[in-house]
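Below is a structure I'd like to ask you about.
Left out: one protein chain. Kept in place: all the others.
By written order: A and B. Residues from 1 in each chain.
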Amino acid sequence: MKLKTKSRIAVFFLAYITWILITVKFTIPSLLVGLVFSIVTAIVAGEILIITERKFHLNRIIYTIAYILKLFWEMLKANLHVAYIVIHPKLPVKPGIVKIKTKLKRDSALTMLANSITLTPGTLTVDIDKENQILYIHWIDIVATDIKTATELIGNKFEKLLEEIFE
Amino acid sequence: MPNNQIVGYIFICLGILFDFFGVLGLVRLPDVYNRLQAATKCVTFGSAGILIGVFIYSGFTPTGFKSILCAIFVLLTSPVSAHAIARAAHRARIKLADETIIDKYEEDKELKEG
Partner (left out) sequence: MKTFKWIIGFLIIIVALFINFFIFTEIPFNYKLINVLMFCTIFIMIRVVKGPSVADRIVAIDILGILIIGICAILAIALKRSYYIDIGIAWGLQSFIGVLALAKFLEGRSLDA
């Protein structure tokens, strides 16, 4: 089967599940309208979801669950950190932009890494340099300015899990 | 009041608390990037908390399904818009705050543009 066809089928199922979740109604007209619109969506915008071929492993699901749990824990810590900074009368910020190096190559993995870095304590991704595999990161409370220490402190938390999931 | 409604209200109140901290950060912090950090993190987590609280409150009803869908949507999209604004602000040469220590992005960009 071609890759584009696979991607279209995946988009069709995603759109249909979303339709069923939004209109929780199991009558025939509702289901038919959802079917028609899912097919239209899959034909118009279906080729961009899956770009590269990948094999399915059971390990990947376990790593995904671990990643989601870790992401929620880090988000809670990030929120408490921001709350401490905001309530403090003197605003203890020491901001700056540092760069870190990453080993990931795929677009989806880089996007998820950037999103996770944005949601974890004190960091915000500003730009990605895809050719040199460098991420520019705004850090609200700088500890280290050189590239090695910053990579260890920011990137390595999620990089292993994302490498298992996406690569 | 049933148990699940009490747990749902706890989640909703936590979400509102974090929303409030995020908005306070939007007013108090010194420059665009710091404001973006505080506001994005806290308001995303707060709104997702409210939506998860609504899901727990109403159980497996239409409201619950829609709210869980909306929570996934918020968690996926708000970091992306944060990146877009941060990058655009830096390219539009909006200055960083006076407390800033280092700006590696500026150095690299000047090297590239010649």
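Rule of thumb we're sticking to: a contact is a pair of C-beta atoms (placed from the backbone, for glycine too) under 8 Å apart; a residue touches a chain by one contact, two chains touch by 3 or more.
Not measured: the values here are computed from a predicted model.
Where chain B meets the missing chain, the touching residues are 12-13, 15-16, 19-20, 22-24, 26-27, 32, 35-36, 39-40, 43-44, 46-47, 50-51, 54, 57-58, 61-63, 66-67, 69-70, 73-74, 77-78, 80-82, 84-85, 87-89, 91-92, 94.
One chain is missing from the display, and on chain A it is touched by residues 22, 89-90.
Just so we're on the same page, only the chains that are shown with their structure count from here on.
Between chain A and chain B, the centres computed from C-alpha atoms are 14 Å apart.
Here chain A touches chain B in the complex through residues 18, 21-22, 24, 75-76, 78-79, 82-83, 85-87, 91, 93-99, 114-115, 118-119, 122-127, 129, 136, 138, 140, 142, 145, going by the rule given at the top. The part of chain B that touches chain A in the complex is made up of residues 18, 21-22, 24-25, 28-31, 33-34, 36-38, 40-42, 44-45, 61-62, 65-66, 68-69, 76, 79-80, 82-83, 86-87, 90, 96-97, 99-106, 108.
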